[in-house]
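Omission of a single protein chain aside, the complex is shown with its protein chains in their original locations.
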Amino acid sequence: MTHDPSVSVQRDAEGRLRHLITLEGLTAAELTGLLNLAQFYLRDSGDLPARDQSLWGRTVANLFFEPSTRTRVSFELAALRLGADVVNLDMQSSSRVKGETVLDTIYTLQAMHADILVMRDAEPGLPAYVARFVAPHVSILNAGEATVSHPTQGLLDALTVRQVKGDFAPLRVLIAGDISHSRVARSAWQAFTTLGVAELRIAAPDDLMPGPREFADATRFNDIDRAIDGVDVVMALRIQRERMSGAHIPDDASYHRAFGITAERMKKARPGAIVMHPGPMNRDVEIASDVADGPQSVIQRQVANGVAIRMAVLATIARNVQSRRHFQ
Amino acid sequence: MTHDPSVSVQRDAEGRLRHLITLEGLTAAELTGLLNLAQFYLRDSGDLPARDQSLWGRTVANLFFEPSTRTRVSFELAALRLGADVVNLDMQSSSRVKGETVLDTIYTLQAMHADILVMRDAEPGLPAYVARFVAPHVSILNAGEATVSHPTQGLLDALTVRQVKGDFAPLRVLIAGDISHSRVARSAWQAFTTLGVAELRIAAPDDLMPGPREFADATRFNDIDRAIDGVDVVMALRIQRERMSGAHIPDDASYHRAFGITAERMKKARPGAIVMHPGPMNRDVEIASDVADGPQSVIQRQVANGVAIRMAVLATIARNVQSRRHFQ
Partner (left out) sequence: MTHDPSVSVQRDAEGRLRHLITLEGLTAAELTGLLNLAQFYLRDSGDLPARDQSLWGRTVANLFFEPSTRTRVSFELAALRLGADVVNLDMQSSSRVKGETVLDTIYTLQAMHADILVMRDAEPGLPAYVARFVAPHVSILNAGEATVSHPTQGLLDALTVRQVKGDFAPLRVLIAGDISHSRVARSAWQAFTTLGVAELRIAAPDDLMPGPREFADATRFNDIDRAIDGVDVVMALRIQRERMSGAHIPDDASYHRAFGITAERMKKARPGAIVMHPGPMNRDVEIASDVADGPQSVIQRQVANGVAIRMAVLATIARNVQSRRHFQ
């Protein structure tokens, strides 16, 4: 049983997803459905991207209270390629507004018939809070929430692994770095756990390890060299300098020595193991540059999958809301 | 008779509106025509927004010398839903440029076939100034000009009142707050006066009351409790803190006590009276939060009407300019 309000608020009375705020509570069948639709939207590099009119007449508003050009562009292209109108609201340029006023912004967009609101925020709780108040035809998509949740990232990570490895059941997956502050790690853990990997390992310096009530069933390591032994998937997390010093790591080079994913370390993983990174990378800090560009890296593929996953989520949410509209 | 240059410059030789800079000089028939077209463009919340191709092939440029995300998005969505290409120019990031250079910017956009220029500026005079120089096929839409004019706001306010109250003739309308610095109040006064309300009242602290040559025929109050007595419509204006202190009001709470629209005060209005606010609100300053969210509030409706009014204005201006092009 969960007490995370995001889990229940993101479903309508019939249990359909109308928001996507967290991957917690999604069934394996639901995750697989989203991965399948994303796979349908994928095209080879060099081919034109997939297009359809799933969002014809819909308006997608990108509300980024925390800046992220790459994630904003990924959602923007996904929405445009599904035929939506897209508006960008750069919210960080104005001073941080309090919850009540955010709600007024949301109500304003809702009144303008913006029906899918893509939100990113550095503080926790806003997507679920807002989702409680919007009209039945309005959907909230979480594009990154504090250290808590980044569901489309978790989905694109799962899709990337599935493309290369096929089946999740036999896989050992390692997430390495600042687990404690990582929404990427939390959403990946939810996806991989639900999809049933054999083992999920997390490796972090002691000060960056999450508390014991999180990441249930994950195997914990503070030594990356032991953690990487025999894994099929290595996911490196972006480290922020202020977090390093909080963990008593003096500089980039020390972090790289202690926790960087290097070619030497990759030899301890299973042959054919893949390396992932959510981007943007600090090259030669959390990941060696030659590993990032090497044959085991699937980092570019993650980016391509990101647009496809966002198309799949947008199209699914829009269809669920439309069904509700027509049959109630 | 008026000497406001905006009044004459906004019409072509045949008297048709080719710019919209002020509501002054518009006839009741013209205002009603715009309200009717906006009503045609309205859809229920939850339905897809109206779309047509009135602006097919046209380019709308949003030039905001004063920032306003909500008004920019409202115009952007209106233009996109009429099939226009839209470009946003964030002019406040560059240092305030002098009139001549603004004209070079305008000429540049005109040469790029941007034919509808939506302008917002914190200083008065720019829209009418620019309108004198643009080519015959180029239109200027005023999206907020200093304390002077905000014509689409005046129109959406009139539309909102008409939807709820039907006929303007019997209505008593109160505008309350910083009348002196309010373009919203000036445009609303022009609309309601032309559309023939029974009485227009303005209520403001003495220091925020406009001079006697403005708001002709309006009944003036410095006591909100007397002003609100028996009115059908209460429009609260956004107060800015620096203006409060200019009016010797020390803080938000004092302003709220003296001039805030509260549930208690609303009891003095006529039964069924509505409450309006142009947004964004300072909750519990110029308007009590429970009033803003209560059954008499039509604030969300104003926002929805805003997009519809902007569609109506864009389509009307485009048609007028096109007629001129084809038949001259």
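Think of it as A and B in the order they're written, each chain with its own count starting at 1.
Simple rule for what comes next: a residue touches a chain if its C-beta (ideal position, glycine included) is under 8 Å from a C-beta of that chain, and two chains touch if they have at least 3 such contacts.
All values derive from a computational prediction rather than experimental measurement.
Chemist: Using the touch definition from the top, which of A:R51, A:R132 or A:R257 touches the missing chain?
Modeler: Per the contact definition at the top, the residue touching the missing chain is A:R51.
Chemist: Which listed residue, B:A38, B:V73, B:A114 or B:M266, touches the chain dropped from view?
Modeler: Within the whole complex, the residue contacting the unshown chain is B:A114.
Chemist: Looking at the whole complex, which of B:G57, B:P170 or B:G196 touches the chain that is not displayed?
Modeler: Of the listed residues, the one touching the omitted chain is B:G57.
Chemist: I need the residue numbers on subunit B that touch the omitted chain, in ascending order.
Modeler: 57-59, 61, 85, 87, 89-91, 93-94, 100-101, 104-105, 107-114, 135-137, 325
Chemist: Over the whole complex, note the residues of subunit A touching the chain we left out.
Modeler: Given the touch definition above, subunit A has residues 43, 45-46, 48-49, 51, 67, 69-70, 73-74, 76-77, 80-81, 279-281, 283, 289, 300-301, 303-304, 306-307 touching the missing chain.
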